[in-house]
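The complex appears here without one of its protein chains, the remainder shown in place.
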Amino acid sequence: MSKEPVAVVGVGQTKHVAARRDVSIAGLVREAARRALEDAEATWADIDAVVIGKAPDFFEGVMMPELYLADALGAVGKPMLRVHTAGSVGGSTALVAANLVAARVHGTVLTLAFEKQSESNAMWGLSLPIPFQQPLLAGAGGFFAPHVRAYMRRSGAPDTIGSLVAYKDRRNALKNPYAHLHEHDITLEKVQAAPMLWDPIRYSETCPSSDGACAMILTDRAGAARAPRPPAWMLGGAMRSEPTLFAGKDFVSPQAGKDCAADVYRQAGIADPRRDIDAVEMYVPFSWYEPMWLENLGFAAEGEGWKLTESGVTELDGDLPVNMSGGVLSTNPIGASGMIRFAEAALQVRRQAGEHQLDRARKVLGHAYGGGSQFFSMWLVGAEPPES
Amino acid sequence: MPEVLRAPLVVEFPFTRSLGPVQSAFLTGLRERVVLGVRTGDGRTLVPPVEYDPVTAEEIRDLVEVAPTGTVTTWAWNHEPRRGQPLDTPFAWALVRLDGADTALLHALDAPGPAAVRTGMRVRIRWAAERTGAITDIACFEPYEGGAGQPTGHTGAFDEPLSGIVAPARLDYTYSPGRAQSAYIHALSEQRTVGERCPSCRKVYVPPRGACPTCGVATAEQVEVGPRGTVTTFCIVNIKAKNLDIEVPYVYAHIALDGADLALHARIGGVPYDQVRMGLRVEPVWTEGARYPDHYRPAGEPDADYDTYKELL
């Protein structure tokens, strides 16, 4: 017996900001969940199970916070699962929830991811002073910047590409009411004039630290038939992991990312992603990761990804729009960031993206990654159900 | 086997917690010596007040005052109080259902001994002398002979409600890095960098982590690498890290030590930051008593060809 098709019938997120001082952790997740239910015109009673994800528990200082959040998410008396796969967790969480529907364990599942980074300080949570180990010498960007330099060396990309990505994503964010950064007076010159924090990464090419949550209602064919708005259908979904550090690891284009994309394309019958996929919402925490992932995901040949960015292909009105929502560069509640990518893909094919809605969005890829560029999760959603 | 390394690891942070309206009212109330509960749709009163009905999941906001007196629903005698707990002398943990409430609140009960405590006993709140708007504004419960105390008729609205609390938390761990890393650290104390070779793929891991991550087998054969190496890639750090006493700008580099099959990370010194390049040959500079090389400096050799290190970025 084949898998049950999975549909996204509700999407909800909070207005992402640096600090949501008006709500508790429960209040934050509740807001996203309630909006997802409203979008699906569903009630708590319609939800069979809850799958929640977030990045390290140290960020909020609550161990396994899903235990405390069970009441706020209407999970009492229901199954509740908690996923943690580092930065990819928002995507992985959605995929775990989707599997519950695909396996016909449940009919309708609420999936949600969040981070309330204002409760602590992300750099504290990420760099606990482990004895005997050399302290991190360079902060978060210092981990990524050498890989960007490696990409530039390998591809011969001009050093202007990073600012183009940031300029595009911040302008896209202006059309997304939920995005954290709304820089109304942004110009390319301002992006380029920002200080180099970790050369070759400028301040303007880094992501913010946000409080935010994102939720989705996933359901089966019967649930999709009841949905008040068009569903997004999952056409393929996959996770891939490789070790943190190993001899021969390619940080610029990790094999796990290539394999994950290939698995999704195989499931969805995508022969040529550049031709068959209309848009991509990908996890770009530093601007240069756009061209790197374009290659890793098969949208461009190795060393050629930056040309798509440079020629405007990835702009909102381009031939392959990337990060229509404004992306991680404009919004980064770490644990939720992956799910926001997945949700944006769903919004686009459901034609519910509002001001940043694309004209052509029949098949859109959502992408998340995390750890030392080692955990990948992706899904491809479409306006039409999968062919069985 | 060398002696096991261990060292204290303190995980400590003052978390800043925003409260939302219901929790704000409850904690602000404690500051004012008022105990608030929240009423559910079916008329139950929950104390402490939560934001969402545990039965129906509905959002609940209807605040109602209850008495500072109540009844113990269960208890446990704690003869050795632990760090952070409400009292530093022996006490009972108790769940107390306050008069007017349908649910119970967890706190300490100050009593002379376990013989003085029983389920069903009457207790009242002992307020802390200094109150800030926190659960610890209740110093503890104490035995109380009498009927229900009287609520003051408070509405739950306050002039200066709290919006958040600071919740400091400290946990103490003893960290041990395990066999492979201990051996690596011991060797470093002799200014030698010793990795381990995978018996299967023959790659040399520095630092060794006990397993070859691609083969999933234990590494054991020790291999000294370096001391010289090649800068494979790098960034220039222009932002001063809070916990680091290094003048910016400086170069943070990936360095493939000679004989190692992956790069480690270190600072480059002894050369202007804008003259560091991929392929630069470097050597370690040690300072007295330090566990790791302070930095690496140019070794005065010709640069390595890209092809020799392109797999080691």
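Worth a mention:
By letter and in written order, the chains are A and B; residue numbering begins at 1 in each of them.
Following the convention adopted for this analysis, contacts are C-beta pairs under 8 Å (C-beta built on N, C-alpha and C of every residue); 3 or more make two chains touch, one makes a residue touch a chain.
In this text, contacts and distances are computed from a predicted model.
UniProt lists the omitted chain of the complex under the protein name "Lipid-transfer protein" (options: "Permease", "SpoVR family protein", "Lipid-transfer protein" or "Sarcosine oxidase subunit delta"). The hidden chain makes contact, of the residues A:V8, A:A113, A:A238 or A:A300, with A:A238. Only one of the listed residues, A:K15, A:R34, A:K78 or A:R362, touches the absent chain: A:K78. Of the options B:A169, B:V271, B:V285 or B:A299, the residue whose C-beta touches the omitted chain is B:A169. With the whole complex as reference, residues 1, 4, 6, 9, 11, 15, 17, 19, 23, 26-27, 46-48, 50, 54-55, 73-79, 82-86, 93-95, 97, 103-108, 114, 119, 134-136, 165, 167, 169, 171-181, 209-218 of chain B touch the missing chain.
By the touch criterion stated above, the residues of chain A touching the omitted chain are 1-4, 24-25, 56-58, 60-65, 67-71, 75-86, 92, 95-96, 99-100, 102-105, 125-126, 128, 130, 238-244, 246, 254-256, 259-260, 263, 371-372, 374-375.
The criterion applied here is as follows: only the chains that are shown with their structure count from here on.
Averaged Cα coordinates give chain A a centre that lies 25 Å from the centre of chain B. Across the interface of their complex, chain B is touched by residues 19-27, 30, 44, 58, 60-61, 71-74, 76, 118-121, 123-124, 128-139, 141-142, 145-150, 153-154, 195-201, 243-252 of chain A.
Chain B contributes residues 5, 7-11, 13, 15-20, 23, 50-57, 59, 163-164, 167, 169, 175, 177, 181, 185, 201, 203-205, 212-214, 232-239, 241-244, 246, 249, 252-254, 261-262, 265-267, 278, 291-292, 306, 310-311, 313 to its touches with chain A in the complex.
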